[in-house]
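Heads up, one of the protein chains got dropped from this complex, but the rest are sitting where they should.
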Amino acid sequence: HMDSIGFTVRYFNQLLSIGSPDAEMGTKLVGHDSFGPIECELEFDKEDHAFYKFGRLIERGTPLTYKIDFRVSEEFIETAYLDNRLGIYNALKVAETLKDGVIIFSCWEEHGGGSVGYLADFIYKKWGVRQALISDITWITEGVEHGKGAAISLRDRNIPRRSFVDKIIHLAEENNIPYQLEVEGMGSSDGGELQRSPYPFDWCFVGAPELGPHTPNEKVHKKDIDSMIALYTCLMKKL
Amino acid sequence: HMDSIGFTVRYFNQLLSIGSPDAEMGTKLVGHDSFGPIECELEFDKEDHAFYKFGRLIERGTPLTYKIDFRVSEEFIETAYLDNRLGIYNALKVAETLKDGVIIFSCWEEHGGGSVGYLADFIYKKWGVRQALISDITWITEGVEHGKGAAISLRDRNIPRRSFVDKIIHLAEENNIPYQLEVEGMGSSDGGELQRSPYPFDWCFVGAPELGPHTPNEKVHKKDIDSMIALYTCLMKKL
Partner (left out) sequence: HMDSIGFTVRYFNQLLSIGSPDAEMGTKLVGHDSFGPIECELEFDKEDHAFYKFGRLIERGTPLTYKIDFRVSEEFIETAYLDNRLGIYNALKVAETLKDGVIIFSCWEEHGGGSVGYLADFIYKKWGVRQALISDITWITEGVEHGKGAAISLRDRNIPRRSFVDKIIHLAEENNIPYQLEVEGMGSSDGGELQRSPYPFDWCFVGAPELGPHTPNEKVHKKDIDSMIALYTCLMKKL
């Protein structure tokens, strides 16, 4: 998916969430309205309602996102919106050598969905595709760590068909690509939308884990990105 | 949509909500079962469970709705179920002069949806329609007032495509029709169901605002009804 999370400007200086942003007081937000470019600060009141602090009124309905502060070290990348810029980066890297397969860029995953149903209808009817990998970014947890490879998700709030997930695990093993198994009870992805669509798709979430999801400081280990690209390159050939 | 919110009679004198009614102790509810017509009173216990007070048992499963008390003044209309009788009234007024367009009367919007998917399939496949206006009633808020025109909703829990909403705003401006911009983080409409359907529709909620949503005393300014009809008449021609 191609979404950013963030805020919509409401009346007065109120902000409404797009998706579920997780940022501190003082976080820099950017956008633009018909009066020009905007760089303002995020504030909260005691009831945790979000506001903006800016020298002028911002037009109703203007979307605001985190100001990008891209940081790269020997091992890590850290910035806003690695979820899901890295999922897209992975798709584009895989596209460089892809011979047979469809790459889908979806939207609205972060705030209620709505594009996957139509996209699934299209690719199912046009090419008979019935298997999907969700190229997205997941979280560091007690069981999923930085640098140990892309996470193959056995479940989140939704549960993919076990035989399909097993095929993916076996292909990772066979090809010596580092991976981690994730088991989550919360969270969802475009896989959930595919699951509920009236099209018979198998799906599995495969993606690098990050620290600080939905904050301006999402952090991913470079090895996990490499593993993700290697795994997708292999899976798009052999699944 | 054509729904009323209200209650279903359960066992003993218990009531279960249909949609999300918001009425006081003592509100008059009407209905009928095989024993005849019913006019009873709404009660609540300490845990806010709803009950009916009536001289006899009401048959299990009987739906009850607010007793209508229609009040009209120079500026306002006040009664139950303006949401969404006014949305239907608007559709019927627009129908009087409509040359090209489809008017859809949906149901179940107030309690989980379920008709929009099929209706979208039908009109998309039959006529290739890909744009929808949601003719429904919204709320008065700090930013949306009585008498300032129909609200064009930039978002509620769902977020329509910005370029489509902008087209609507520009047509309202161009044709000098009063309107208000609404930005909400809660609430939904048939637009949300359309969004999640597997059909590629753009949609936007356009409707007069009211005080007292889902109470027996919904109140709408006549000017906002006029603005709503004028705006739909224009949009159905020019979108």
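Chains here go by letter, A and B, matching the order in which they are written, and residues are numbered from 1 within each.
Everything below uses one rule, namely that a contact is a pair of C-beta atoms (placed from the backbone, for glycine too) under 8 Å apart; a residue touches a chain by one contact, two chains touch by 3 or more.
Owing to the predicted nature of the structure, the values given are computational and were not obtained by experimental measurement.
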Hidden-chain contact residue, picked from the options B:P21, B:P160, B:P198 or B:P213: B:P198
Which of these touches the unseen chain: B:A120, B:I134, B:A150 or B:V206? B:A120
For chain B, enumerate the residues touching the unshown chain of the complex. 8-12, 16-18, 60-61, 63, 108, 111-114, 117-118, 120-121, 197-199
Can you list, in ascending order, the chain A residues touching the missing chain? 141-143, 154-155, 157-159, 162, 165, 181, 183-185, 192, 195-200
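Simple rule for what comes next: only the chains that are shown with their structure count from here on.
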Quote the value, from 0 to 180 degrees and to the nearest 5, of the angle by which the CA atoms of chain A must be rotated to coincide with those of chain B. 120
